[in-house]
Structure formats: structure tokens, C-alpha cells
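Have a look at this one.
Removed from the display is one protein chain of the complex; every other protein chain stays in position.
Entry: chain A
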Amino acid sequence: MTSVVTLTDVARVHGEGEAAVHALRGISLDVQAGELVAVMGPSGSGKSTLLNLAGGLDRPTSGEVTVEGVPLSTVKDLAALRRRSIGYVFQDLNLIPSLTGAENVMLPRELDGVRTREARAEALAVLEEMGLAAVADRFPDELSGGQRQRVAIARSLVGERRLILADEPTGALDTPTGDEILELLRSRCEAGAAVLLVTHESRYAGWADRVVFLRDGQIVDSTAPVVSAR
């Protein structure tokens, strides 16, 4: 097993002195290739901060975050690393309305300098994998909520991204559609990705190999890893 993301004694403090807010304290967490780890906690417990730190969207006040063996404190261009290695799935889909599903998925690859023809082939492959081949050329407003979320996930997965960070990815979707999203994330794990999922819904955390409970910026407990049937 190889670690895809490791947080070592990470703390994040906003502000200074008396007004300092300790968003996270003493967080150590490791997510391996093929593993789905869920982080649960009430709002304000530091879930999203944890995800932002894991993905290099924010830097820790102390401690270290390592993604695929690279300590993020040594990385100058985090944006490039994020585009190459990390896929984000958020509740807000933010598909670009004037682009088709396939074009939305192609976009991050084209930004990375991949040629259009190749980007399109990659996009269609990942859309096919998600059962979206038939709607690849539709615009976002011609898709259902579940389809839009799956296109957004396809966009976050295209390319060789081994770390998937998902922040409440099921949003307001109904439970069968939400289950489909988790099914997708799960299948990316089976394909070797590491998934870190933030959710306040236990039914979705139930898909994880390990569930970590966050309270007031600290990990208070976690379930033992479920022995894999793989």
C-alpha cells in the first residue's frame, strides 16, 4: 500500500493572539491508494479546512501535508500540482453553462496543454465509464441534477489523478442518486485512487473504508478499517 496523502500533526489557526481561531489542531491522517476515508463532523468542526489543506488550497500553520511523496511546503506552484494530481468534487457543480458536458470535462486537460483531440478522447472515455456517453454533447441545463453532478465528477477525475477530494458531493441529490455518486467514487478507489470524502450524512460515510470523526478541529475517534473483500 502506498500513501497518497498524509497529514502530519497539522494545525491551522486563523488570526492571531486573543482573536485566534484554531480551525484544526494536531491532525494526523493518512489515506492510501485504493482507500476511501470519510470525515464526519458538525458544521464548524474543521471538515472543509481539512480538505482544503489536503488539497493544497490552503497551507497549514504548522505540520506538513504530503501528496504522493511530495511535501507541499516545498512546492512553489501548488496550482500546477493541484491540476495534475488532485481532483475536487464539490457540492456546487459549477459546470460552465456555455460548454457541453464533454467540453467541461476537457477543459482542465486543455489548460494543462493537452491537445484538443486527445483531451476529447480522454473526456469521452471517462464519461463513458460513468454511463454518460449518450449525453456527452448536451449542455448542463439539458442534464438532470444527478447527470450534472456526474459530469462534474468526470471533470475532476479526468487525467491521472490519484487523489480525489470530495466535499459533500451528494449535495441535495435524492438518496438513490447520492448512492450512485458514492458508487462512482468507490469505483475510482478500486482503480487505485485515494478518496477523502467530507460529509455530514452517515449513509454516505458508510461507503468508506474508514470513518474519522472531527470535533472542534480535532480527530476524536475513527472506525477501524473494514477488512477489504478485494
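As a working rule, a contact is a pair of C-beta atoms (placed from the backbone, for glycine too) under 8 Å apart; a residue touches a chain by one contact, two chains touch by 3 or more; residues count from 1.
Keep in mind that, in the parts below, contacts and distances are computed from a predicted model.
Asks: Between "Oxidoreductase", "Serine/threonine-protein kinase", "DNA-binding PadR family transcriptional regulator" or "ABC transporter permease", which matches the UniProt record of the unshown chain?
Replies: Answer from the record: the omitted chain is "DNA-binding PadR family transcriptional regulator".
Asks: In terms of residues, what is the contact footprint of the unshown chain on chain A?
Replies: Residues of chain A in contact with the hidden chain: 40, 42, 183, 186, 201-203, 205-209, 211, 213, 220-224, 226, 229.
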